[in-house]
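There's a structure below that I have some questions on.
A single protein chain has been omitted from the complex, and every remaining protein chain is retained in its original position.
Letters are used for the chains, namely A and B, taken in the order the chains are written, and counting of residues starts over at 1 for each.
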Amino acid sequence: MKLLRNLLKSPMFVIGAVLFFGTILFAIFAPFFIDLKTAMDRVGGQYLEPSGSFWLGTDDLGRDYVKLLLQGLRSSLYVGFLAGVLATTVGTLVGIYGGFKGGIIDDILNMFTNLFIVIPSFVVLILVSASLEQGRSLTIIALLIGATTWPWTARSVRAQASSLKSRDHISLARINGANTLQIIYKHILPYLASYVFMVFIMQVASGILSESAISMIGLGPMDNVSLGVILNQAKNAGALGDGIWWGIFPASIIITVIVFALFLINNSMEGVFNPRLRK
Amino acid sequence: MLKQYPTLRYILQRGVWYFLTFLVAIAINFILPRLGDRNPVDIMMAKASQGLSDEAVKEKRESFEKEFGLIEVTAEGKIIHDANGKTVKVSGFNQFLNYLKMTLSGDLGKSIQKYPKNVSDIIIEAVPWTLALQFPSILLGWIFGNVLGALAAYRRGVFDRVIFPMALFMSSVPFFVFGMVLVYWFAVVLGWFPAMEAYSGALNPSLSLEFIGSMGYHYVLPFFSIFLILAGGQAIGMRSMGIYELGTDYIKYAKWLGLKETKILSYLFRNAMLPQLTGLALSIGSMVGGALITEMIFSYPGLGMAMLTAIGSNDYTVIQGCTLLVTTSVLVANFSVDIMIGFLDPRVKAGMQMGGK
Partner (left out) sequence: MRGMNKFGISLAITGLVLLAGCKDDKQAQTQGQDDSAAGGFPRGKSLYLAGSQWGDPSTFNPLAESWQAAWPVSDRFNLMYEPLINYNSQTGKFEPLLGTLVLSDADSIVVDINPTAKWSDGKPVVSTDVKFIFELGRRFKGAATGFAIEFISGINVDTVEANGAKVERLSFLVDKKGRNNPLVILDLLQAIRIVPSHVFEALLTANKNDLAEVQKLKIDSVPVVSGPYQLDSYSNEKIVIKRRADYWGNASLHQGKLPVPLFVIHPIYKSNDHFAIALQKGDIDASQTFIPRIWLKKKDKVQTWMDQAPYFVSGAMPILLINTTKAPLNSKLFRRAMAAAISYSSIKELAVSGYSPDIQPGLIMASSPLESKYFVAEDAKARGVLFNLDSAKALVAAAGVKSVFKADGTLDYMTDKAGKKLPTLTIKAPAGWSDWEATVTIAVKGLREAGIDVREGFVDAGLYWPALPAGDFDLIMHKPASAVTPSLPWSRFDAVMSSRNWKPIGGGSSMNENQGRYNSPKSKEYNSKVDSLLKVIPITADEVALKAAYAELNRIFMDDQPAIPLCYLPEQFYEFSVAHWTNWPSEKNPYGPAQLPMVSAGTNSLWQLQPVQ
């Protein structure tokens, strides 16, 4: 609680949190007011300018950009969260296990972690995406992203866990006969929780960024719109050359704002945990 | 044994590790594209079989399968047929061994779409452009970002309050989004800079002033689209490091001693540099990835563009070649930074272990 109070004192955190949770609430509740079932329906001509009836204009198929962007926002958040949860879960497990256990298992896990950090994850993404035939779905892309980004979490968590390992209260618990699982659950996880959360935030951000990048080069989901798919379509349909800013800017701004908000949250948390950064 | 040469030992250790990683990368590169059941020969045949008789089609297919190492041939290069006149498939493991042998000897096979062009030729033509774009922009972005970050950490105050959120914002903009914004604004709306390509279509590459001028003019937008975003991310990291270092005892001591500000700043910079360098090594992969997409936005004739074209036409020998090259160069970049760390980091000099195994 003290942590939260400290965080709330940071204007950066407040701005970031308001932006991010605002976006999430919007993504969850807006469909009650904006009918998404008709998001793929044609409502007018090609690339109509923003107007009273279509606030953000229409796309090349005459679809309402407000609805498309909302749908895209939901998809992008879904990918970000799914990728983030997967990467954080795997990364935390690997990191804690390796950092706490040490020994040969740690060596092996650590080697894998470093290996996958060095091999660029977008390379793996491109290779797999290009070889998937049909059904390059949102979920598959999210899982792929998560599967390539977990080493970052594992690496940081491992460092933290191995520094916790030698602390007194853990030795005490061990003397008292607690088994490894109990120690991890009771004594390590709580210490790591806020830390893991920070890494999770970054994983969500990188999940959203990765999805938009992979969609941008034409390897995006085929079953749904995402913000990256919207941008890719606008680019392919020649929106840039015709000065159709409403095809490019709104989706770009949404991606940037979500990621910015997440970065703000992460950085302000870092400030709180690392008091020297605060002032 | 190399106890008395800790730096050398460290470098050798890292070298072995990177070589193993390289082998794993080759394996990944081999396996992933083969997950789907597509076959380069099917793709080629779809185009090449038009207007051919059935027999000619069969012959053509076999010659392609031979070319791509999918069927067994005799030592003289004759296709082996079994009792039923069918060809004999090469096992997946043998295919991998062949691939490994070819890759290690620098042979990346032939492009499917640009057959009979060698993948290595496609890559050699593209790489200079990518280097010319990425090397300076990443390097300068890194230096500029770090200087800015160190200044923000040291000055704090208004400077920090302006620089920090700006840097944070820049680092959250995807490369391609910023690229598109630059194209929209400076090429389409204002018309100040060309929207795409690496040089004017009216010129052939030469060492003339005109050509170099045209190259420079076309260089501006792609360069800034990478440079600014990269600098943003680096500034944030450096600022944190700098603030951390500022609180350490040696800086306090230096201040107490009354050393000159520039002197203190240089100490600060030097010590915060190491983690930043490691950070650069680790993130160079994702940077290169993002910057490759920039090439696609600007139709810059480098590796990213070659890869996009290959993805669009399903030319997976080229995709594989490009990804392998990117992975390899990321590994080399990492290794070089590791070597640099070996020389710069006093802990390595003192023979202490560090980094991953």
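As a convention for this text, a residue touches a chain if its C-beta (ideal position, glycine included) is under 8 Å from a C-beta of that chain, and two chains touch if they have at least 3 such contacts.
Just so you know, these numbers come straight off a predicted model, no measurement behind them.
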Among B:13, B:95, B:120 or B:309, residue touching the chain not depicted
B:309
Write down which of A:171, A:194 or A:236 is the residue touching the left-out chain.
A:236
The listed residue (B:80, B:97, B:139 or B:162) that touches the chain absent from the view is B:139
Which of these, B:26, B:163 or B:273, touches the one chain of the complex that we don't see?
B:273
In the full complex, which of B:75, B:158, B:190 or B:207 touches the chain missing from this view?
B:207
What is the set of subunit A residues that contact the non-displayed chain in the whole complex?
37, 40-42, 45-47, 60-62, 130, 133-134, 218, 222, 233, 235-242
Residue numbers in subunit B that touch the chain omitted from display:
38, 42-43, 45-53, 55-57, 59-60, 63, 112-117, 122, 124-129, 131-132, 135-136, 139, 143, 187-188, 191, 194-208, 210-211, 266, 269-270, 273, 296, 299, 301, 305, 308-309, 312-316, 340, 344
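Convention: only the chains that are shown with their structure count from here on.
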Suppose each chain is reduced to the average of its Cα coordinates; what separation in Å results between subunit A and subunit B?
23
Contacting residues of subunit B [partner subunit A, same complex]:
17-18, 21, 24-25, 28-29, 32-38, 156, 165, 168-169, 171-177, 180-181, 183-184, 188-189, 195, 236, 240, 243-244, 246-247, 282, 285-286, 288-290, 293, 296, 307-308, 311-312, 314, 316, 319-320, 323, 326-327, 330-331, 334, 356-357
Contact footprint of subunit B on subunit A as seen in their complex:
12, 107, 110-111, 113-115, 117-124, 126-128, 130-133, 205, 209, 212-213, 216-219, 231, 235, 240-241, 243, 245, 248-249, 252, 255-256, 259-260, 262-264, 267, 270, 274, 276-277, 279
